[in-house]
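For this view, one protein chain was removed and the others were kept in their places.
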Amino acid sequence: MSLTNEIIKQRLVEKFGDQLTDWVEPYGMLTFTAPKDQNLKVLQFLFDDAELRFQFLTDLQAVHYPAKKGEELAVVYHLHNLVDNVRIRFKVFADVTKPDVFSATAIYQSANWMERETYDFFGVNFVGHPNLIRVLNVDEMDYFPMRKEFPMEEQTRVDKDDAMFGR
Amino acid sequence: MQALTNRVKQVDRKKLSFIESLYLPAIIKGMFITFSHIFKRKPTVRYPEKTRTFSPVFRGLHVLNRDEQGRENCTACGLCAVACPAEAITMEGAERKPGEEGLYREEKYAARYEINMLRCIFCGLCEEACPKDAIYLSETFAPANFQRKGFIYGKEDLLIPNPVTEPEAYAKAKGGRVAVK
Amino acid sequence: MSRPVRFNNKVKMVEAPASFMGDGFMATSLEKVVGLARKNSIWPLPFATSCCGIEFMATAASHYDIARFGAERMSFSPRQCDLLMVMGTISKKMGPVLKQVYLQMAEPRWVLSVGACACSGGIFDSYSVLQGIDQIIPVDVYVPGCPPRPEAILDGFMKIQELVGNESLRRRTGEKYKDMLAEYGIQ
Amino acid sequence: MGITQILFWFLSLLAVGSAAMVVVSKNPVHSILFLIVTFFAISGHYILLNAQFIAIVNIIVYAGAIMVLFLFVVMLMNLNAESEPQKNRLMLFIGTIAGASLMLVLVAALKQSDTTTHLIQMGGGNVGLIEQLGKALFTDYVFPFEISSVLFLSAMIGAVVISKKED
Amino acid sequence: MQSTEHIVLPEGSLEKLTTTLNLGPTHPATHGVFQNILEMDGERIQKATSTVGYIHRAFEKIAERRPLYQITPLTDRLNYCSSPINNMGWHLTCEKLLGVETPKRVDYLRIIIMELARISDHLICNSIVGVDSGAFSGFLYLMQYRELIYEIYEEVCGSRLTTNIGRIGGFERNFTNTAFEKLEKFLKEYPVQLKEFENLFLRNRIFMGRTIGCGPISAERALNYGFTGPNLRAAGVDYDVRVHTPYSSYQDFEFTVPVGSTGDCYDRFLVRNEEMWQSLSIINQAYKKVQEFKGTEADIFHADVPAYYLPEKKDVYTKMEALIYHFKIIMGETEIPAGEVYSSVEGANGELGFYLISDGGRTPYRLHFRRPCFIYYQAYPEITKGSMLSDAIITMSSLNLIAGELDA
Partner (left out) sequence: MFLSIDTAVIIEKLALIAVVVVASLVIAMYATFAERKVAAILQDRVGPNRAGPFGILQPLADGLKLFFKEEIIPNFSNKFLFILGPSLAMLTAMMTGAVVPWGDKIHILGRDFSLQIADINIGILYVFGVVSLGVYGIMIGSWASNNKFSLMGGLRAASQIISYELALGIALIALLMVTGTMSLKTMVVQQQAHWYSWNIVKQPLGFLIFLICAFAECNRTPFDLAEAESELIGGYHTEYSSMKLGFYLFAEYINMFISSTIMICLYFGGYGIPFFEHTVAAHCGTNWLAFWHILTLLFKVACFLFFFMWVRWTIPRFRYDQLMNLGWKILIPLSLFNMLVTGAVILFHQYGWHF
């Protein structure tokens, strides 16, 4: 366990300077934010660097913050260095009106469906993704259901039998 | 790939020996195993003739409880409805009128108490949420039915029999077990 | 802490659905015999999508053994089955598939809806889940529970047997049945 | 007319009729089925000649194995009327002429041959029984028999070689 | 079947040389809910396209509207073959967020329940591999013992499959003696049956022929595809969350991490089989440790956190303070710190992660489940390419795809 959060941070700062911001460590996991167009570079560096070796993409998904104007959608990557057993998390913020983020599929195969899922739920447009179509929902769906402005079920629906519900 | 932990154990994946590769030994062995099962005791529970006893904490059909004097315990606080993840409980509260003290224990009571058994997932959160010892899940599993409307269980279906007026049915509902206070 | 209440002995009475006997109410002896035969030879099509499917495995396995009712010849080909057992969540994406399977089944066919999700959507009151399969296909018996215990599934199965045994041979050609199917958009 | 004659005419009509259907029918699967019927009719003839062994072998080999393979290939390629290529009129014409001339030659040959001397007694002969057949094959005709077996062997090896090459 | 490619066909007679076969979503081998459109050349698969989402139920959206304790029933329905692991994983996540420390006895009890769940999951997976390869009896033999596991669950929490077992901080009630008796019975009887199951399959040449070399994946590809759990270990990577980031006191136990070498179905089968033995040994150890607790310690079944763990019923009926806590917890009005937390457990088929973002409100701001099935199922087209149809089916069952987990 030689690879500590300090070392990772140091290495990243060496490489990217102050482009990476918001360094925090909630519950011991190093978290930072990268600019939107730098995400692939950061991922590639984390993957290739002989010391860092974050070669396992644990998780990739998005969060919608309607309040943050201009960077409503956050794409969150969880990476794992299996050898030293260190996890880090980094985020990329995108504008909800133009949610273009570079796709990580070239580095991690596993990102393929996770990005499709993120697109499906939040409408994040992953540039460079080989097959960016909905994965879980029906293709005809015309909105991104996990965004905060959409209620859990359609308000206009008629199929819900009111007699069957409590409250 | 280097070992990540010091607990690695390679699974045993040895090549087939010549005898094993003749198919027959494993088949014969397997056939002896299945044959030996002819003589095993059959674990089948012959439902509906026989039933398996459920655990005392089984989560089945709900029961609304009464106290010893046959008064309903529910006070229509609505915690069960809030706690229900399936939103299956409908409740309408009403104030107890004078003269109804023999019917309801508290000042408020549930005038309408309905559980939609088709929605209910029998998670037991309502039982946990009840602060008045009023709703319990019983050891009866919910029966099947032909029509949808048969699954809205109202108060009359859920209430435990009144110990004063119907003592036998009450004893049956209690299952002979002494209530723990 | 053990519970002060043990059983709910006010289990609701079963109401036979209206007009399941079909046109003409008198069951002839041939109908009775056919009813008995059908009743004891219901081949299920397990349309198992989620949790209830796992509980159905338990029903089919040694401990509960649905074979006792003559129903262990499961077939996944809708043509050969009598009973469509819908077990598990049916999402809106799955809905058309389910309907297709129902349409492919040969008459007489019955539908058993097992579990909260299939019956009413259960806890999944969300944009993607169908709130009860009776919106797309007619259901004969509902089994509540999430998932129902094997006993409950068997109970539902016996309700189906009750229906099957009493069914008139003319029901499937009758007007009422056609009207009922027409409600679901099936001619 | 005894039962033998009735059977003979029936089988002959069946054989010729279904043989015609083989050529006429549009669906290749039907053609094959008619061909099988033809084989059966011919086997019937063998039985009338008291050549049970040959009859059964005819069924086993032709109907039971070769036609199955034919059917197999036709089913696999899923040939049907729609996908059948448009035939050239000229080809049709030439084919008719070729077929007709073959027929002519056959009829002429039959006329020439001295049928009366070799007429086999119906139902009475025993050429088709196993003992006679075996004796004939391994004494009088041993050379052609061996030659044909060599021929088959080479055909088999050839088939194996061809299919190996393609892999 | 010979390839049709070598047959020279008249032009326009065939549209294409491969046949399209639609496997699913109601095909028996897809367990009801996946669709694979296979381009077949005879019996060989040239290309597979997977469609998922047939039971997408919008867990994450529903979770955004639920207080923490109501999410437990949702997690039940993720991987329904081993719902207690999901329950515990979720509670561990909440405990991490809320800073709750659990006593050792609770940890050990949890481990017993989780390992039982792992056994029940693995036994289903392995016996289903048997069923899909055509041998049905082994499945039923093992299913009898899953019934014993379910009886233990029922004794502890009252239901069999979707257990809703445990609460934030511990269990809703203490284990009864009956539960322990049933556990002992299980520990005594199961190894015998598992041995028999091994005899039925492990060295059977037909079974080996079916599974060896079927759906293999190399360690590099597996990692790149985000494999975790038994499937990754079968490829030769000994990654196990229980060892890497021990939770719930897994560090107190002796167990090994079985790994395979080629990542084919046989390896997966062997790894799962060996994991069942390891789980049995862990349960034995945990049960021994649980029995060692004496005195008041022997009755601890939850952490002492009145703000999150419901007070005892008899206190609720009588004490005002307990009643207030009770109301606060049920209404979801408890103090929940803002923050984001990722916590993972070793689910029955891989790293089951919970990424919880809380803004201090009643419900999670965002909850994401890292569902191992969803991530590794995308490798399916690659690992089945060029294999026979039967192989593809065995591969699917040996990957242990749980639809509820996959589609969320």
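Each chain gets a letter, A, B, C, D and E, in the order it is written, and its residues are counted from 1.
The working rule: a contact is a pair of C-beta atoms (placed from the backbone, for glycine too) under 8 Å apart; a residue touches a chain by one contact, two chains touch by 3 or more.
For clarity, every value in this text was computed on a predicted model and none was experimentally measured.
**Q** Wait, the hidden chain, what does it touch out of the ones we have here?
**A** Visible chains that the missing one touches: B, C, D, E.
**Q** Hey, which of D:92, D:130 or D:155 is the one touching the hidden chain?
**A** D:130
**Q** Could you list which residues of chain E touch the chain missing from the display?
**A** 1, 19, 21, 27-29, 43, 130-137, 140-141, 144, 200-201, 204, 206-207, 209-210, 388-391, 393
**Q** So that we can see where the missing chain sits, which residues of chain C does it touch?
**A** 33-34, 36-41, 61-62, 65, 67-70, 72-73, 75-77, 79-80, 82, 104, 106-108, 169, 172
**Q** With the missing chain put back, which residues of chain B would touch it? List them for me.
**A** Contacting residues on chain B, toward the hidden partner: 27, 30-31, 33-35, 37-38, 40, 42-44, 46.
Convention: only the chains that are shown with their structure count from here on.
**Q** Among the remaining chains, which ones contact both chain A and chain E?
**A** B, C
**Q** Return the chains common to the contact lists of chain B and chain E.
**A** A, C
**Q** Select, from B-C and A-B, the pair of chains that is joined by more C-beta pairs in contact.
**A** More C-beta contacts join the chains of B-C.
**Q** Closest chain to the overall C-alpha centroid, by per-chain C-alpha centroid: which is it?
**A** Taking the mean of all protein C-alpha atoms as reference, the closest chain is E.
**Q** How far is the middle of chain C from the middle of chain D, if each middle is the mean of its Cα atoms, in Å?
**A** Their C-alpha centroids are separated by 55 Å.
**Q** In whole angstrom, what separates the CA-based centres of chain B and chain D?
**A** The computed centroid separation for chain B versus chain D comes out at 72 Å.
**Q** Based only on mean CA positions, could you tell me how far chain C sits from chain E in angstrom?
**A** The mean C-alpha positions of chain C and chain E differ by 29 Å.
**Q** Among the residues of chain C, which ones contact at least 2 other chains?
**A** Residues 1, 62-63, 93, 120, 123, 125-128, 132, 146, 149.
**Q** In chain D, which residues are in touch with two or more of the other chains?
**A** none
**Q** Across the complex, what residues on chain B touch chain A?
**A** 2, 4, 81, 84, 87-91, 114-116, 118-119, 148, 152
**Q** So in the complex, which bits of chain C are touching chain B?
**A** Interface residues on the chain C side: 1-12, 14-17, 20, 62-65, 68, 116, 119-123, 125, 132, 134, 140-146, 148-152, 154-156, 158-159, 163.
**Q** Spell out the part of chain E that touches chain B in their complex, as residue ranges.
**A** 66, 69-70, 72-74, 137, 141, 144, 147, 151, 154-159, 162, 164, 172-173, 178, 196, 199-200, 203-208, 219-220, 223, 236-240, 243-244, 255-261, 266-267, 270-271, 273-274, 310, 313-314, 316-317, 323, 326-327, 330-331
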